[in-house]
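Have a look at the structure that comes next, please.
In this view, the complex is presented without one of its protein chains, the others remaining in place.
For clarity, chains are labelled A, B and C in written order, and residue numbers in each chain start from 1.
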Amino acid sequence: MPDDRLAIVSDPLSVERLSTMLEAMARDRGEGCGAVCSFVGTVRATHQGRHVRYLEYEAFAPLAVKVFHRIEHEIGRHWPGALVAIHHRIGRLQIGEASVAIAVATPHRAEAFQACRYAIERVKQIAPIWKHEFFEDGDLWIEGAPADPEDEAAQQRALEQACA
Amino acid sequence: MPDDRLAIVSDPLSVERLSTMLEAMARDRGEGCGAVCSFVGTVRATHQGRHVRYLEYEAFAPLAVKVFHRIEHEIGRHWPGALVAIHHRIGRLQIGEASVAIAVATPHRAEAFQACRYAIERVKQIAPIWKHEFFEDGDLWIEGAPADPEDEAAQQRALEQACA
Amino acid sequence: MRVKVQLFARLRELAGRGECDCEVPAGASVGDVWRAVADRHVSLRPFGGAISCALNADFARMNAPVQEGDEIAFLPPVSGG
Partner (left out) sequence: MRVKVQLFARLRELAGRGECDCEVPAGASVGDVWRAVADRHVSLRPFGGAISCALNADFARMNAPVQEGDEIAFLPPVSGG
């Protein structure tokens, strides 16, 4: 199930699982990957000073998975040969739990760090996923910017954050 | 056993174990960590075109652990509050196995990526660890530069690779 | 013609439902579907300038034409990660 690498999931995330998938892929290609950079975003206990009880993430899953494939494709253009895995969790998450896990494998480490950073920036920009924070005294839908995968200025911003 | 975070180990590495340690530490401090960036270096199948059968890593373990603490301290100066875990494996490693695993937890993602990259650059510069490659037709001790933790130009180079 | 509409996150909450059918004239665009939905759920109107749209689970522009049976999704500003 190769597309397990790019998924919306309800169960707890495991960055190890992502790395293992990428290492297996790299082995199948006949060469080890050399470097794997991973990123995990976890639920913080406070939001602008308010105590967070828990979060809920909602996704438009079929489109989110397509977006992850798009991000993989963009990474392939900038860092040829990079292997990418992205899991985003949905449903209720407790403080400290991982909401997103990303792993990128490349032959050398500079590319792994850059492509992994690019991936998380793009996930935040364009994945159809929403965070709903629940406090002691209310709740809040977090809203960033409207998702527009074709927005070249946003792509450029992600690239600059990855490489500079 | 807090110092398990910075260790020379003989068993297979687990980046998940490192992340879990850091998340537990962050929880103990009363705030989730928000972002964890990890790096894993794995054994590649070839070295300058030669087919690698396996590697052996050797370390001066007590000094290597002190060096890891030094790197943690340097990271604390540049990225206050960052939590760091570094495991380097020694002994015989097969192709695809992880030789080094590093995790850095910070409140926000930019710092996690930077500090993790800094950590691997410094490990490569100053940790008293040596790679011995075994080929079909011989072997080779890999040698970089002499380790000098006080070398400010080297520190600056690592910082530039982390941040630019 | 009839199309299927999906609303997510705060749009879903404001409308009180995540899916509904919507009747629009032949030749309608994604934007026409949005206006029909926002007429029915006036609390959605302020979002008009800040949503993304998907047509059959692919991103689409407001001026994309829709067909009978299409699925049109309206997405508030995103916050994954």
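We take it that a contact is a pair of C-beta atoms (placed from the backbone, for glycine too) under 8 Å apart; a residue touches a chain by one contact, two chains touch by 3 or more.
Everything numeric in this text was worked out from a predicted model, so none of it was measured.
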List the displayed chains that the omitted chain touches in the full complex.
B
Could you tell which one of B:L13, B:A59 or B:A103 touches the chain left off the display?
B:A59
Residue list for chain B contacting the dropped chain reads 41, 57-60, 62-64, 66, 88, 99-100, 120, 123-132, 141-150
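We take it that only the chains that are shown with their structure count from here on.
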What whole-number Å value describes the gap between the mean CA coordinates of chain A and chain B?
23
What positions in chain C touch 2 or more of the other chains?
none
Quick check: what residues of chain B touch more than one other chain, meaning two or more?
none
